[in-house]
Structure formats: structure tokens, C-alpha cells
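Here the complex is missing a single protein chain, while all its other protein chains stay put.
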Amino acid sequence: MEGKNSVGVAVIGTGRIGQLHIENITSFIPEAELMAIADVNPSSIEHVAKKFAIPTVSTDYLQLLDRSDIEAVVVCSSTDTHAQIIQDSAQAGKHIFCEKPIDLDLERIDQTLKIVDITGVKLQIGFQRRFDVNFRHLKDLLLKDQVGQLHLLRITSRDPAPPPIDYIKLSGGIFLDMMIHDFDMARFITESEVVKVYASGAVLVDPNIGSVGDIDTAVVTLEFANGAIGSIDNSRQAVYGYDQRVEVLGSNGMLQAENDQKHTVAISKTDKIQRSSPPFFFLERYRMAYVDEIKSFIDSIQNDRIPLVTGEDGRAPVVIGLAAQHSLTEKRPVYLTEIENMKSVS
Amino acid sequence: MEGKNSVGVAVIGTGRIGQLHIENITSFIPEAELMAIADVNPSSIEHVAKKFAIPTVSTDYLQLLDRSDIEAVVVCSSTDTHAQIIQDSAQAGKHIFCEKPIDLDLERIDQTLKIVDITGVKLQIGFQRRFDVNFRHLKDLLLKDQVGQLHLLRITSRDPAPPPIDYIKLSGGIFLDMMIHDFDMARFITESEVVKVYASGAVLVDPNIGSVGDIDTAVVTLEFANGAIGSIDNSRQAVYGYDQRVEVLGSNGMLQAENDQKHTVAISKTDKIQRSSPPFFFLERYRMAYVDEIKSFIDSIQNDRIPLVTGEDGRAPVVIGLAAQHSLTEKRPVYLTEIENMKSVS
Amino acid sequence: MEGKNSVGVAVIGTGRIGQLHIENITSFIPEAELMAIADVNPSSIEHVAKKFAIPTVSTDYLQLLDRSDIEAVVVCSSTDTHAQIIQDSAQAGKHIFCEKPIDLDLERIDQTLKIVDITGVKLQIGFQRRFDVNFRHLKDLLLKDQVGQLHLLRITSRDPAPPPIDYIKLSGGIFLDMMIHDFDMARFITESEVVKVYASGAVLVDPNIGSVGDIDTAVVTLEFANGAIGSIDNSRQAVYGYDQRVEVLGSNGMLQAENDQKHTVAISKTDKIQRSSPPFFFLERYRMAYVDEIKSFIDSIQNDRIPLVTGEDGRAPVVIGLAAQHSLTEKRPVYLTEIENMKSVS
Partner (left out) sequence: MEGKNSVGVAVIGTGRIGQLHIENITSFIPEAELMAIADVNPSSIEHVAKKFAIPTVSTDYLQLLDRSDIEAVVVCSSTDTHAQIIQDSAQAGKHIFCEKPIDLDLERIDQTLKIVDITGVKLQIGFQRRFDVNFRHLKDLLLKDQVGQLHLLRITSRDPAPPPIDYIKLSGGIFLDMMIHDFDMARFITESEVVKVYASGAVLVDPNIGSVGDIDTAVVTLEFANGAIGSIDNSRQAVYGYDQRVEVLGSNGMLQAENDQKHTVAISKTDKIQRSSPPFFFLERYRMAYVDEIKSFIDSIQNDRIPLVTGEDGRAPVVIGLAAQHSLTEKRPVYLTEIENMKSVS
């Protein structure tokens, strides 16, 4: 490891996604050095620290913010703590990588982003799909003007199986928990802002999801500032595996990012040819994307450049998600300006 | 030709689609015998009659309805004449195959279907896509319960290039001219009625289309009586060729009907692998579907069974199309009952 | 039918392939008029004549050769009669389309081709695969120099199931019955002559095939005059359906003609994605190729041009097949000149 230039990092929150980042930083990212981890739960943290030979552990992330050898934090704690940790870290002069979403409350997001802005630290939001090799390649082709002006965008995003009901209850709903990734993808691909959304939803996978006030199947139409129209579909259950596709129709052609497959073997039998289903879930599909987003974050610190997913990129999909929720409730299309205005009124 | 059992047929209207049916009947359908053709335009009809050795031609279809050797008519004239010709043919006791749509006016459709009902003749509407081998196979797999309960339906339907502006002007608009096929496909696949639609549209392909009051790019969300959600996208211009795909997500799997390809040859070059684009347009893609729909119609006469695309199947997509138009104009989701009620009020 | 210019045709031999040509000529090829059919077996011929409304039937093809309204014959009788019928037809001034092979005896082939040559009639051999849309497109790309100089050729050709043992017994062996099509394809694709072959064979599908002295699985290496190397594999049993693929590696790229599929529907289930297997057998895969070869034959008569599959094209694959047989027996590579020399010696 070339210690001299490496960035000292602390990971805050050591649940599933925190451990993934810990493993990635220690195995794949020589440019970063993992100095410490923090988690409010002292029991799990010992195991993780031992497994990855991390020198410092703490149940209070504030202790880590005092250390001069820690330049950056990776925030993987529960959503309700994100805004506070970002604010504290920014005021301590630490660069911040934070899992999505920043918060579910727009005013709180704005207050947080203002502090980040004042302190001048870097903030990158964990929309890892932007780093997926397929979506990145699709975007590259768009930038190289391979299909001309954008007319239609279709995003399919389906989980292999719904999460536990306890998770659903606290998730903020399908639009802010699941489709928020697709709202980000829509902005990433089109480089245009969403103006209006119409959401249609249903409880088809599991009635328990309905009984806690959420839906499990949704189609959302997006109208963009550049005139293009988008359509996103989400399902909490695609039994064939994690389904993540993007399709763009342009004036000169079409781009389609298809699912990966686990292997390339085809079996030809009497009446069919079988191929591999896609990788099971996001940890498989986006394995390298999780590595590359942190690499990119570290690089933005080392080379003092703007992160590839900014605080504004973290805020915008929340606005779209709130608009989709509003549309579903009110059974009508909703302009994003309505959501912004609600905030200013409240 | 086994003349004894064959069904005597007259084709009314000898434009592009009429000539296609004439060629199909004479080449591929020994169960039908083409006795006569009619067209208001006497000049073109001579050439067609000669080419296909058709004994009788007329500029007045009413003359043909008197003949006892003509059991059925195939109506390919302009849309505004469909209702009248259906009514006249039914009252003359002729079975009727009619190109879509029956009419663009719901009251006129209902009046026409009532006469068909009273006379007891068979009426089949020309939604040929139901006879496409791919869509038929997809439907078969649904009926065999290969993917369980239906959750999501996605239909992509894009033309290679827009028609002339003069055609657009008289077309009835994208929903009643183009997406009407997809509304029929949606009903065919789901076997459930559409309850509510939301239409989003734009003029992105050609501003002239906008200047005659139509749109060229559209996304429509459908909510079905069985709870499923559908999404259809249409574009007047997919430069890579005619794009006709259907995707169904069910509780136990997914079905996707992909485009045909012109040939199976792949070229691997330095930085890419190239394959064939889809067949250019509907005459290529649905070549055999056009044959099979007439075969099925003739068979319904010979075996006295209900046609596979009924008058009601011809009416329903018009209602959906009117609802979509209304949704686009009013910028809100529209229930199909609203369209039915408008009619009864008017 | 535009009778004036159409070519009067007689079909000799009304077995499976004869009936196929009869149906194709009457349904799809207005440029030809089927005047008569002949078959040594009087019982089957009546049924066929009735079904397709053919005016003249005969049990003696010589009777048909006298008629001036018959310009061409399509020879579909058993292989041992081909040479005689070609000779008789040529001497009667009739153009000849003959199913492969001309004969299994080289001297007899040469004698026959000499007569054809002297009489100046046109002779086309029934290698229908040259008219397959996929192989034709691959050849077109080669001619357009899309992949540069040819280095490697791979042909896979597998039947879905072996024919009855009685057929195998009289077939001439796998190389002259089955792989002969691939030898023709190799010459068609490369436009170069085979110089040397090495054959490896086994009885793996059915021991009965071995007990009548044939093999059911074979791999043959071909060395071409232009320096390229080819490899053909044959199996009498591919349970997934008729497998017909061609692959060409050139100095600037690769071309692959893949199998057709019955439909484009993909089913995604828990652990796999299923697609359609290829069409069952040659009647399905080459349906249009059988039409197009006769169309092309008729056109060669109408426009007085050399047929696309000449007598020499019918002879060359027999030589290759005899060399492959010899190689298998002698367990060594065999030069084609050895086969030619054997003939001149005998």
C-alpha cells in the first residue's frame, strides 16, 4: 500500500452495506486506508473490526471526527441519522460519502446541503448504479451522440423478492426506498430535470405490504424539461432475479442496457434453449459498482474535483419520489414545483 | 382448389391493404375463393383484377351484396365508410371481415354492432397482431399459467418512420390510428378490461405533426380490472425498424416477445458484434399474421364459430383511445366509464 | 397467372419432396405452370393430381418428354433413376431441375453431364441450402469483403433424429446422403475447391446404424485450394432440433449464421431463461429456400442464364463425399485427386 498518498477513512454504520464498503476499501482500494469504524451497536462491531484488522472502533462517531488522520467518512447508518452525521462531519471538515437518501424531509436536506456548501467539504451520495459498467457505457454512447436527441426512456427495476414487512414499514415507501434509484438513473441518463410525474401503483405481490400502507408494484410516467417522456416500472418480486434494465429511444437509434447473466452457458433440450438468469440481487449485480463509487469518491478528494454524484443529485430524486407519492395519493399528475412550493409554505 | 367447400369472398377497397388481402386469399387460402372486388376508384381496380384473374369488378359494393355466390366480404375501404358497409353487408346476410377501426364514433359503432347482432352474421375486426406467431405464443404460455398472476404489462410499438402529414391529418390521432393496435394487444394478452388510462405525449419527431394537432411520441399507463398495470409507448420514428415488443411480468416469471430479425447472421468486427435489425414495417413483420387472420375468419364461417376478434373487440380499443385522447387534453387520468357516459349524455 | 410467359413444368417423382415442389409451384411460383406429373406408382399420383388440379398424370415420364408445352422437368424420383432421367430429358430438349445427388457413381455423373452439355439444356441441382436467407446473407457479406481473406470455416449440421434403418441402408452413407449438403455449402461459401479431406466417424446414436455399415456421428476436416481449413460435424441426432450453422473466420472478422427460432418469446423463470429451439427439420428450416430455388431455376430459363447450382456443383460434393468415405475406411487423409484417378483407372 502506498500509504503516503492514501486517504484515511472511517466507516460509520456497520450493517450489511457498511460491511460491504469496509470489505471493498480494504481489498480493492489501495488509495484509501480504513482507520476506524463506528456503530451504535457495540456487539457486531468487534467481529467486523477483527475480521478486517481495523485499528479503531467506536460506538460514537463524533469521537472519530476529531482525528486528523481521518479525512473522509463513509456514512452507512440508518436513514434518519444521515442528515445529522453529514452536518457534523462537514463541520469537522471531513469529506463525506453518504448512502442514499440524504433524508426524506426536503427542508432537512436543504439545511444539510447548505452546511456542506459553507464548509466546502466534498459530499457524494451512494447512487452506485451510476458506476455500473452497463449503464455507464450506455451513458457514454449518449454523450457521444450515438442516438441523437432523446425521445423515450424506459427503466425496469425489479427486486427478486420483497424485504421483510418490518423493513417496508420504515422504508418511506416504494418511491423513496426503491424507485429513488431509478429517479436518479433517469436524471443521470437524460441529463434533464423531471418536470411532472404520474404514479400508478398496486398491491399484487403481498397483501401485507398493502396493510402497512405501501404498494409493491408501480409504474411512473416522467416528463422531462427537454421534452422527453420516461416510464419506470418497479416490482418487489421478479422471481427470475434482480431485473435492472434501461432503454433509450433517440432520434437516430436505440440503446438498451440488458441484465448481466451469471454465466454464458446455453443448454439446448428437446423443446427449449435455456440460459442463465440474471445475478440474484444488488450485491451481485453492483459488486464492482460499489467499489468504483468509493474509488471515484477517494479520487475526487485526491484530485480536488467535484464528486460524480453531488448533494443536489441526492436531493432531486427525493423531490421526484415525494411527487410520485403525492400523485398516487391524489390520483393525478403532479408537478415537481408543487412539491417545492409545499415545502416553502410549510 | 377444392371448390365445393370454399367460401366465396369479395374484397371491398383495393388500396394497399386490400391488395394484400387479395394476394393472400388467392395465393395462400384455398378455403376461400375470391369472386369479386369493389372500389370507388375504377382506374386502379382494372389492374388488380387482371393481375389476380378476378372475374368481377365493380365501383359499387352494393352490387356485390346481391350475389348468392358471395358469402363474405373483406372491408378495406377508408375508415369513414366502414360502418355503412358493415351495416349494408350484414343486412344482405354477408359475413364481414373489417379492417380496424369500425368507426371513430362510439354511437355509430354501437348502432353498427346492433345491426350485426340482429342479423346474426359473423364480424371479425382486422387486429392482425393477435395472429403474430410471437404474440400468440406468449398468450399461449400465459393461458398455460407459465408465469402465474399478471402484475405488469409493457408494450413497445414504434413505426420506422412517420406517415405523410396528409395521412396524419385524417388519421384520428396517434391513439386511434396507431396505439389502438396496442390497446387491442393489451386486452388480448391480459384478458382483462382497462379501467383507467393516463396519457403523456409529445411532438419530438416532426414539428409538422404537432402543427396538425397530433403528437408523435406517447406513453400511456393502463389500469386493468384485474389489478394489473400496463404501460404502452409509441413513437412514429424508430430509425432501426419496426419495433413491436410485449413484456409481461407475472407472479411466477416473465414473458418477453422480442422483435423478429431479418436473418440470423452475426458479424464480429474489431470492436463490435452486429446483428440484423428487425423487419422494416408491418407488411414484413405481420406478413403471415395477415394470412392467418383471414384463414381464421374463413374457418369461423365454415365451422360456424365465433370469430377470434369480435365486434366488441373492435369497439373496446376505440373507447380506450378516446379516453387516452381525453387524458392528454385534460392532463389527468381518465376512467373509461367517463367516455361511456359522455356518449349516453350526448 | 400471366400464362403467356410462364414456363410449363412437369414434376417426375411424387414422394415427399416431389409433393413439396408441386405445392410450391402451384402456390408460390406464378412464373411456372405445372402441366403434368409422373410417378411409377399409379396409386399415390391420383390423389396428388386431384389435390393440386394437375391436368395430366402418367406412370411413364418419357410420355411427358414428348410434349411441347412442357419446357422443364423437376426430378424428384429415387437417386438411382436421376442419371437416366436427366439424360432422357436433356435429349428431349427439356431444362432440368434435379434433386441431389446426380448419382453416386462418378463415371455415370460425367457421362450424364456430357450429354447435358451437348444438348445445351439448363441443369440445376437441388442444393436448396444455398437459397436459405441466412446462408445467402453470410455469402453476400463475404462477397462484400466484410471479413477479408478466409481462414477457417466451421459447419455444424445435425438432424433431429435418425431416419429409419431401411432408409440408411440405401442412403449411400452419411457422407453422400447427409454431409453432401455441407460439402456443397463449403464450396458455396468459400468459392474454393477442396483439395484434401480427413474423416473421423463413430456410431454413437444407434448401434443399428453401425450394423448396416454406416456411422451416425462424423467430423471431417477439409483443406481448400485457397489455403483455408474447414471442419464439418454431422450427427444423426440433435434432440433439440435441426441444427444448421455456418461460421467463417476471416482476416478481418467473423461471420456466423445461427439457427432460426420458432418464435421470439423468452420465458424467465426462477433459475433460467428459456427460448425457442430451432425449427424441427429441413422442411421447416428450408421452406422458403425450396421455393426460391425453383423460382431461380425458372428465372434461369426465362432469362437464359446459367443456373445458380450447376451440374459441376452437383458433381463436386460427390467427389468430396467419396474421398471422405475413403478416408474413413483407410484411416488417413485423402486427396481428391486420388478419387479422380481411381475413376480413370477403373
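Chains here go by letter, A, B and C, matching the order in which they are written, and residues are numbered from 1 within each.
Rule of thumb we're sticking to: a residue touches a chain if its C-beta (ideal position, glycine included) is under 8 Å from a C-beta of that chain, and two chains touch if they have at least 3 such contacts.
Note that the coordinates shown come from a computational prediction; the quantities given were computed from them, not determined experimentally.
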- Query: With respect to the chain omitted from the figure, which of C:152, C:170, C:212 or C:306 is a touching residue?
  - Reply: C:152
- So which of C:73, C:238, C:267 or C:339 would be touching the chain we can't see? C:238
- Cross-chain touch to the chain not pictured, restricted to A:146, A:226 or A:302, is A:146
- Item | From B:275, B:305 or B:331, residue that would touch the chain that is not displayed | B:275
- Note on the structure: Missing-chain contact among A:267, A:283, A:306 or A:342 belongs to A:267
- Using the touch definition up top, pick the residue from C:171, C:200 or C:296 that touches the left-out chain. C:200
- Task: Name, in rising order, the residues on chain B that touch the hidden chain in the full complex.
- Result: 238-241, 268-277
- Message: Take the complete complex as the reference. Which residues in chain C touch the chain that isn't displayed?
- Response: 149, 151-152, 154, 156, 158, 198, 200-202, 204-205, 217-219, 221, 223, 227-231, 233, 235, 237-240, 243, 249, 251-254, 331-333
- Quickly run down the residues of chain A that touch the omitted chain. 1-2, 27-28, 51, 53, 133-134, 137-138, 141, 146-147, 252-260, 262-270, 276
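Please note the rule applied: only the chains that are shown with their structure count from here on.
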- Item | Residues within chain B bordering two or more other chains | 252-254
